[in-house]
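One protein chain is absent from this view; the other protein chains keep their places.
Coming up: chain A.
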Amino acid sequence: MNFIINSIGGIFYILFYSLFKRHNIGHKIELTFHEIVRTGIESIGIVTIASILCGLIAVFIIDQRLGSYIPEFYITEAISKSVIIELGALGASIALVGRVGTRITAEIATMKVNEEIDALETMAIDPYDYLVYPKMMASLVSYPIMVVFSELLIIFGAMLFLVYIKGFGLKTFLFGIREHFRMLEFIQSLIKGAVFGLMSTSISCYFGITASKGAKGVGEATTNAVVYSVVMIFLFDYIIIRIFSLWL
């Protein structure tokens, strides 16, 4: 229990430190840009595969269960709503936790056990400034972008299935998607992306920085980071949905 309380305290400390401490932004732009490339651009492959498959699965289930009872137009509504409200943000974020979160934890934990973080401190370089802050800012930028990218791909996957396999009209599909689009739902998905990105990155950094016990410690830290990230993503997903349900 103590471990969980300490971990949550440490995670929120990293989160608030990165967001609210006065940083000398100038020399961190290069580091942040480098992290955006690693977090976003290098994750395009996994997000693409996960999103297209996610789209195919979602549309297959919707079509199989409801296709006989409701018109095509409403199937596109079901897809549009499920993707923008839930699947895009959740799918992309879980894929990014696996691709980016694990890398961040393993990288920082290895630096920790090799005394590289201590070395930074002895050079008067704040490891939070040098290692954590650029990763947090990169996640804040990359996750929402990847969420939008994922939403587009899921809808593309759904379109492939419905138009080319089930024989739906392309115009009907596109009209249905456009007709059911609501800006507030889209904003909700962007906020989810930003929150999931910040949470999972602060969790990954926390478990990296507190790692110990050599290679075994690096493995434990990475496992903990993934478990906590997934749980926190679902928890904050629920919280955001409840908040937005006041307006939607």
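As a working rule, a contact is a pair of C-beta atoms (placed from the backbone, for glycine too) under 8 Å apart; a residue touches a chain by one contact, two chains touch by 3 or more; residues count from 1.
The definition used in the following text is that contacts and distances are computed from a predicted model.
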For this session: Would you mind picking the UniProt name of the chain not drawn here, from "Basic membrane lipoprotein", "NtaA/DmoA family FMN-dependent monooxygenase", "Oxidoreductase" or "ABC transporter ATP-binding protein"?
Result: "ABC transporter ATP-binding protein"
Problem set entry | Candidates A:Met123, A:Leu184 or A:Leu246 - the one touching the absent chain | A:Met123
For this session: Could you please point out the chain A residues that touch the chain left off the display?
Result: 26-27, 107, 110-111, 114-116, 118-126, 130
